[in-house]
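With one protein chain removed, the remaining protein chains of the complex are shown where they sit.
And now, chain A:
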Amino acid sequence: MTATITFHPLGNADCTIFDLADHRLVVFDFADVRNSEDEDDQRCDLDAELKSALRRAGQDSVAVLCVTHLDDDHCHGIGDTFRLDHRTTFPGESRVSIGELWVPAAAILETNLTGDAALVQREAMHRLRQGHGVRVFSRPERLRPHLMARAINFDAVAHLFVDAGTCVPGFELAGPERCEFFIHSPFASKQEDGTYIDRNENSIVLQAVLREGTRDSRVLLASDVTHEALADIVRTSEYYGNAHRLEWDLIKLPHHCSYLSIGPERGTGDAATVPIPETKRLFEDYRADNAVIVSTSWSIPKAGTAADRDKQPPHRQAANYHRRLGRDAAFRVTMEQPSTAQPKPFGYKATAAGIAAVLAAPNAAAQTARSNPRAG
């Protein structure tokens, strides 16, 4: 089967579901932010979308839930939808099991977490103690003192750490899943004195490669990182001969189309945000022809509106930058597809000829398969 990637209208919040060639689901971020009390809330019911994706794939659990960082717009509602091993499960709960939980180093190190972020941290620690079902993205040595202090045998769990510059174990282009995940961030920079400085340790940035036939489609998932972090990633990859790991056919823009992920200055009016040299290379030179750009955000504001003056993304000038790049790239916003009035999840498939939109003519059979008729 051809792998698909589905994006969801969640306002400024993320959830990207990969349905791999072997039908395993890998979920990047899960923020079920819709207010079910509000009939006008156009954001999707993510819990229902996930369960319907599982049904379509014939799965009863997700292979991976990757929380790229612990902000609420990336993990809201995880405790309601997923079965967490550190908590008691009550009979009759229809929660979704997680095969592997992927978290950045910060998910272990941060303190004073609350809500779903705290749940994710507890679950990650629980799984570390169990010695399986978790991957922590970090330079392994970084966590040694922290774990030792919590009576966890570091050496017994060292294999659960994934360092930047490598691919996540268990996913191979030659395997039935036909995919791999290359980790860009968090990463450590070696200093002249031989010590390391750990950078961006609160966010996972990765390149997913999906193979169909002889064609590899590259998907860049950029979490919420800033232009400084992207600059670090671009320079590091280029320095270590991993420039090809920066190439992309499909990108999930960082931070809901924020100008800060392009450059330091937003730009005014109808201008486009000016990129710094590293982000210019990433967004322009490493982009394939006919690539797809997805902004997981509210609609791009119209000129002169209150939203246009807001500090919060999406920023019209950032959108202008991506829209004006040409080369037939498609710029898609999750809250605008297919229309701002009625946004719906949308997907892409990684075909033997590259990324293509998933499109079907809606018909009654598909409609009835999706919903139950109700009678009173």
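Going forward, a contact is a pair of C-beta atoms (placed from the backbone, for glycine too) under 8 Å apart; a residue touches a chain by one contact, two chains touch by 3 or more; residues count from 1.
What we mean here is this: contacts and distances are computed from a predicted model.
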| item | value |
| --- | --- |
| Name per UniProt, for the chain absent here [options: "ABC transporter permease", "Thiazole biosynthesis adenylyltransferase ThiF", "Iron-sulfur cluster-binding protein" or "Aspartate carbamoyltransferase"] | "Thiazole biosynthesis adenylyltransferase ThiF" |
| Residue of A:140, A:275 or A:354 touching the missing chain in the full complex | A:354 |
| Contact partner of the left-out chain, one of A:131, A:145, A:176 or A:338 | A:338 |
| Sites on chain A contacted by the missing partner chain, in the whole complex | 215, 217, 249, 288-291, 328, 330, 337-339, 342, 344, 346, 351-364 |
